[in-house]
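My questions all concern the structure below.
Every protein chain except one is present and positioned as in the full complex.
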Amino acid sequence: MRRSRFPLIVCILGMLFFYLPILVLIVNSFNASRFSTVWGGFSLKWYALLFQQDDVWHALRNTMLIAVSATTVSMVLGTLAAFALHRFHSRLQDAHYTLVYTPLVMPDILMGIGLLLFFAALRIPLGLGTIFIAHVTFCVSYVAMVVLARLQDFDFSIVEAAQDLGAGPWTILWRILLPLLAPGILAGGLLAFSLSVDDFVITFFVSGPGSTTLPIKIYSMIKYGKPPLINALSTLILCVTFLLIWVSQRLREKRA
Amino acid sequence: MAAFLELRGVTKKFGDFTALNDVSLEIRRGEIFSLLGPSGCGKTTLLRVCAGFEQPDAGRVILDGHDITDLPPNRRRLNTIFQSYALFPHLTVRENIAFGLRVARRPAAEIKREVGQTLALMQLEEHADKRPALLSGGQKQRVAVARALINKPEILLLDEPLAALDLKLRQRMLVELDNIHDEVGITFIFVTHDQGEAMSISDRIAVMHEGRVEQIGTAAEIYEAPRTSFVAAFIGDTNFFDGQVLGPDTNPDYCQLAIEGFTDIISFNDKRLPTGQLAHLSIRPEKFRISRNPPPPDPFLNRISGTVEEIIYQGTHTNFWVRAGEYRVAVRQPHSRFKLDQEIITWKDAVWLSWHADDGCMLEQYRADDESLLSLPDPDDAHPAPGGTTGTTPPAASGRQRGIAT
Partner (left out) sequence: MSAASGLPAGQPTAVDNGAQIARRRQRQEWWISLPSVLWLLAFFLTPTLIVLAITFKPADPYGNIGAGWTLDTIRSLGNPNYPSIVWRTIWISVVATVICLVTAVPFGYYMARAPEKRKALLVMLVMVPFWTSFLIRIFAWKVLLHPEGYIHRFLRLFGIVNEGDLLLYNPEAVLLVLVYTYLPFAILPVYAAAEKFDFHLFEAALDLGCNRFSAFSRVFLPSIRRALVTAALVVFIPALGSYVIPDIVGGNASEMIGNKIAQRTFIDRNLPHAAGLAGILTLSTVIPMLIVLGVQRRQARVTVPRRKRGAT
């Protein structure tokens, strides 16, 4: 039987749809002309200009600060949550599961406005601290879900074997559980990190003066700034992203 | 011999399900003791209670005179071979084997020496630095055994250790385990659902069913003298006959039995069932002699007549189904000199079945449900399991028909 070509065509068109805009953007970042449709020759001047934008670098610093701290905290909280959800089946865990699951499907803007109102009601000044809290809140759920998925594939007779061979709870934690679950926890952390670096909506609601993060900076550049500068910045970010994806992919292949 | 490991009235429930129901048993030092039963009978739970992975709801576990019921698994000198082997995937074979000694903080030099010896003993030296993922099933099994034995446990608990292996390897590992047992001389508790494994390796077997121990004995005891219909039906195959004790024979070890449709039935009555008691007689298919001519008279030889309904030739033996009164009797005749001394018996032949009074076994407990355990191949399908499996089916008239759970 000959298969229909329709799915193949949809797939090819879909891929073009996904990647053409990004490609155009990258090409334009090397365009000397400030108009995106006129090729003014190859140039790196937008990159040079970008490196002079102190506020961009300041925003990057904020973003990294928050991403690293929020990822760390959410890895701890999320891993504990996954253990609890996996190990126990009680009414508490039903509620716990709902608490962990709901942020995953809730639109960002609701979480943003909720946290904003929460901080406003408690008169907590907005700034890096509030952004950190917000980021941990949504990252915990992702880490918990990734680790929980790994736990479900985990053969718990290994833990019993360790107990059987005389290991106490701490030995089991350090010698067995953490080494074996490290890939899952790291995968969850990587996801949390990328979400934190990329988050705009929630951050926008809970950021205050002086706590501009990179996405907020990009947003204001999109709204009010020079397109070529954003092209250059975007290209740099895309390169870093692709590099990270490539590295993590290589690591996974190596392990397998 | 004094008990080495003793369970006293152990009960374990999971929610509404009673996995172990007041189990008491004694295991002797140095023996291979098997827990045998179908899945869900509680044998693995019993093993886990011994290892300390499950806490019993009631009852005590006593090892060598000490109560270990409340000790966590890491403080019990028992080690387990898990069904899945549960090797640590992130550690090499060497590190896996050294794990118990490392946890016990033994000096590095000693660990090195002991691990080296164990690797040699188990012929694992060339795999010492591999991760478990790279090993074959048999090698994994050996690593699991090595990892447990290096700790010199008082008892080795084996949870279906051969279930993950293919048939050939299973037989080899069984011999290997037996050799290891001879070498180290520690007590083995062996959980299996495979009667062949249990019978070939064990000194004694506990047959379990629905959370209870049905019978404990040597392989021959449980096969030749099953106490319950469950044991009779689960181990090997058998025919069940319903009867009533008419009275003792001239020899008080025997009694006369009334079984509908048959006359002059005499049976060994080791349980001394009193006159008038309802009795269930279990007769294994190979205990019958089948012949076209009436068997020679003998006061201890029971005889019934019937008609051959089905014949299945099986190479080493032939299975017959003989209609005798209201019973459909499974008979197994071995072949020795097939052409010469076997009368040619064929479909619809009128035949005599005979068995010695000693070969029938009167059951203490009988449950009609257990008949469903008989691996009755439908003679019409004619694809019996290897080894030949047979059974009786009383006809529909008695209200029990094959295929209908009663």
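Think of it as A and B in the order they're written, each chain with its own count starting at 1.
FYI, contacts are C-beta pairs under 8 Å (C-beta built on N, C-alpha and C of every residue); 3 or more make two chains touch, one makes a residue touch a chain.
It should be emphasised that the depicted structure is a prediction, and the values quoted were computed from it without experimental measurement.
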{"item": "From A:Gly41, A:Pro107 or A:Pro209, residue that would touch the chain that is not displayed", "value": "A:Pro107"}
{"item": "Among A:Ala48, A:Val68, A:Leu117 or A:Val247, residue touching the chain not depicted", "value": "A:Leu117"}
{"item": "Identified contact with the non-displayed chain, of A:Phe17, A:Phe51, A:Phe156 or A:Trp174", "value": "A:Phe17"}
{"item": "Interface with the undisplayed chain - residues on chain A", "value": "1, 3-4, 6-8, 10-11, 14-15, 17-22, 24-25, 28, 35-37, 76-78, 80-81, 83-85, 87-88, 90, 92-111, 113-118, 120-121, 133-134, 136-138, 140-142, 144-146, 148-149, 152, 194-195, 198-202, 204-205, 215, 218-219, 222-223, 227, 230-231, 234, 237-238, 241-242, 244-245, 249"}
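Simple rule for what comes next: only the chains that are shown with their structure count from here on.
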{"item": "Computed distance of Cα centres, chain B from chain A, in Å", "value": "57"}
{"item": "Interfacial residue positions of chain A with respect to chain B in the complex", "value": "155, 157-158, 160-168, 171, 175-176, 179-180"}
{"item": "Chain A contact footprint on chain B (complex, rising order)", "value": "51-53, 72-75, 78-80, 82-84, 86-90, 99-100, 103-104, 147-148, 151"}
